[in-house]
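Removed from the display is one protein chain of the complex; every other protein chain stays in position.
Letters A, B and C mark the chains in the order given here, with residues in each chain numbered from 1 onward.
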Amino acid sequence: MTMIEILYFAWLREKIGLPGERVETSAQTVMQLIQELSSRDDVYALAFADPGSLRVALDQELAEFTSPLSGVREVAFFPPMTGG
Amino acid sequence: MTMIEILYFAWLREKIGLPGERVETSAQTVMQLIQELSSRDDVYALAFADPGSLRVALDQELAEFTSPLSGVREVAFFPPMTGG
Amino acid sequence: MFAADSRLTLQIQQAAFDPGATLNAFQAAHPGVGAVVSFTGIVRDEGATLTALEIEHYAAMTGPAISAIAEQAIGRWQLAGALVIHRYGRLLPGETIMMVATAAKHRAGAFASADFLMDYLKSRAPFWKKAFSAGGSEWVSAKAEDEAALHRWSDLP
Partner (left out) sequence: MFAADSRLTLQIQQAAFDPGATLNAFQAAHPGVGAVVSFTGIVRDEGATLTALEIEHYAAMTGPAISAIAEQAIGRWQLAGALVIHRYGRLLPGETIMMVATAAKHRAGAFASADFLMDYLKSRAPFWKKAFSAGGSEWVSAKAEDEAALHRWSDLP
């Protein structure tokens, strides 16, 4: 079990109702972390219902849902970016 | 025979030694006008030796060497443009 | 502020800025180039329906992400300089959201690199826009065409 800082942005932040939280997890990949969160509460299950509509960054770098979490301290979830 | 204003620009102006001149001509096309000028003096023959390296405008609009001169009042000869 | 490369000017800020003064300062900072291209993005009023735009960003990631994109552009087009200013927070219609500028020897490199920077900032820099209107608010969704635009840059020199 390791402590990970999780951040949420845009409508994901609003759906979950938190800008972020610290969680203790044994998830090995991003997908496992999503499953863990989703099994915890319906709010997460709904927010993460369509992972294809989300993006993830590990320690401030874009990553994949299959990416491993070992050594990662900050996981950020957010919708596709709309800068510019 | 009609009177036409001829203008020269850039190195063509320098080779011919004039910014422009009025000529009386019976040339029907731009090419005929070039031939007429070239036969008048070696300066023109040299300046117009390679028509492919020149451009022509009739009454301030880009034209072809085969373009007819009927009704045209101003003929301008110049090298390819280098604006911008 | 995040820029290790001296050719890059990067500002991520809430405050308004002056695009014209920025363009002049950028041009003056890169003497010797022949071409400067700038892009400014402005909040549209969407037929007077939009009252405000709120831009959220992921502060810890924004600087590094934009730097990485700009370094790519600087290397690929051998730019003398690149500039990115991007605002966050609440903006009103008509306000300038962001600006990109590039300085290169010739026009082709200046145009291509500014176009590239915009395509990547649009889909790869961690900003999200929320549009406010009389009827409420709505997160602006990413366009498929913005994602598709990135492919333009994959097979060019």
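Keep in mind that, in the parts below, a contact is a pair of C-beta atoms (placed from the backbone, for glycine too) under 8 Å apart; a residue touches a chain by one contact, two chains touch by 3 or more.
Computed from a prediction, not measured in an experiment: that's the story for all the values here.
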item	value
Chains shown that the absent chain touches, full complex	B, C
Options B:17, B:52 or B:80, residue touching the unrepresented chain	B:80
For chain B, the residues touching the chain missing from this view	7, 9-11, 13, 57, 60-62, 74, 76, 78-84
Touch list for chain C against the chain that is not drawn	18-24, 27, 31-45, 94, 96, 105, 107-108, 110-111, 114-115, 118, 122, 149
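Going forward, only the chains that are shown with their structure count from here on.
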item	value
Centre-of-Cα separation between chain B and chain A, whole angstrom	72
Chain A and chain C: spacing of chain centres that average the CA atoms, whole Å	26
Chain centre separation in whole Å, for chain C relative to chain B (CA means)	48
Sequence positions of chain C contacting 2 or more other chains	none
